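Taken from a larger complex, these chains appear in their original positions, while the remainder are omitted.
Just so it is clear, A and B label the chains in written order, and each chain counts residues from 1 on its own.
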Amino acid sequence: MSVRVQREDFDVGRELESLSRGRPGVGAVVSFVGLVRDMVSERPLLALELEHYPGMTERELAAIDAEARRRWPLETVLVIHRYGRLTPGDRIVLVAVASAHRNAAFEACQFLIDWLKTRAPFWKSEETTAGSHWVEAKAADDAAAARWGAPEITCG
Amino acid sequence: MKLLYFAWLRTKLGLAEEEVTLPETVHDVADLMTWMRDRGPLYAAALANPAVIRVAVNQIYARPHHPVTASDEIALFPPVSGG
C-alpha cells in the first residue's frame, strides 16, 4: 500500500504504471482522478484552498487502505491527495487499485474514494467572486459511504 | 493537553492550536465539549452544534465516551470535505 499527502501535482500515467509493473498477476487497474471544477453553486470558482490535519490524514488514509484490502483481494493500492491552493482543472486526488480481476478493482476504488470523502481530514475553502467560504460536507457523500457500512464518526 | 482546530472552527476561534491544562472534571470527550463551551462566548458559539463537530483523540476519531488525558492531542474540526 502507498499513501501520499503532498502539495505538488502527480503524474497519473507514471503512477498507474507503477501499480502493475513487476506484478504479473495484475489484470485490472482501476483509477479515480478528482479535479477542481470551474463552477460552484453557479458561480465561477477562482481557487480552492485545501487544508488538512498532518499526521491524522496519513493515518486515516492508511486505515481506509487496510479496510479495502481486508474486503477485496488487491495487489496494490495507491492514494495521493494534494493540499494547498488549487485552481480549476488541477488534480486534487488519485485513487488507484490493481487486482487480478476487474470487479474487485472497481469496487475497492469506489469504496476508497467514498470513505476518503467522509473520513480523511481534509477541508476545502472555495474562493469565488463572492468571497471565500468553507465547503460543507455533502449528504450525498455520507450516503455513498453508508453503502459500504461506514462506521459513524459523530462526536455527539 | 494540546488542542487543535481546523477549517471554520480554526477561523471562528482565531487560532489553530493551544495548550490547556486538563480540568479535573474532564474525563472523556463529552466532558471536554461541555467544558469547552464554558470557556467563553467565542467557544460557546463555535461549538454550539455538536452535529457539525468531529473530535479526534491522538489522530483517531473519538466518540463521546472516549477517555481523554493530559498527554493527549485532541483535534476539533467540522465534517471533512476532501477528495
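Here is the rule we use: a residue touches a chain if its C-beta (ideal position, glycine included) is under 8 Å from a C-beta of that chain, and two chains touch if they have at least 3 such contacts.
Owing to the predicted nature of the structure, the values given are computational and were not obtained by experimental measurement.
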Exercise. Which formula, in the displayed labels, states the number of copies of each chain in the whole complex?
Worked result: A x2, B x2
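The rule we apply is simple: only the chains that are shown with their structure count from here on.
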For this session: Could you tell me the distance, in whole angstrom, between the mean C-alpha positions of subunit A and subunit B?
Result: 25
Exercise. Inside the complex, what are the residues of subunit A that reach subunit B?
Worked result: 34, 50-53, 55-56, 59-60, 81, 92-93, 113, 116-125, 134-138, 141, 153-156
Seminar exercise, completed: subunit B residues touching subunit A in their complex are 4, 6-8, 10-11, 29-30, 33, 50-51, 53-56, 59-64, 75, 77-83
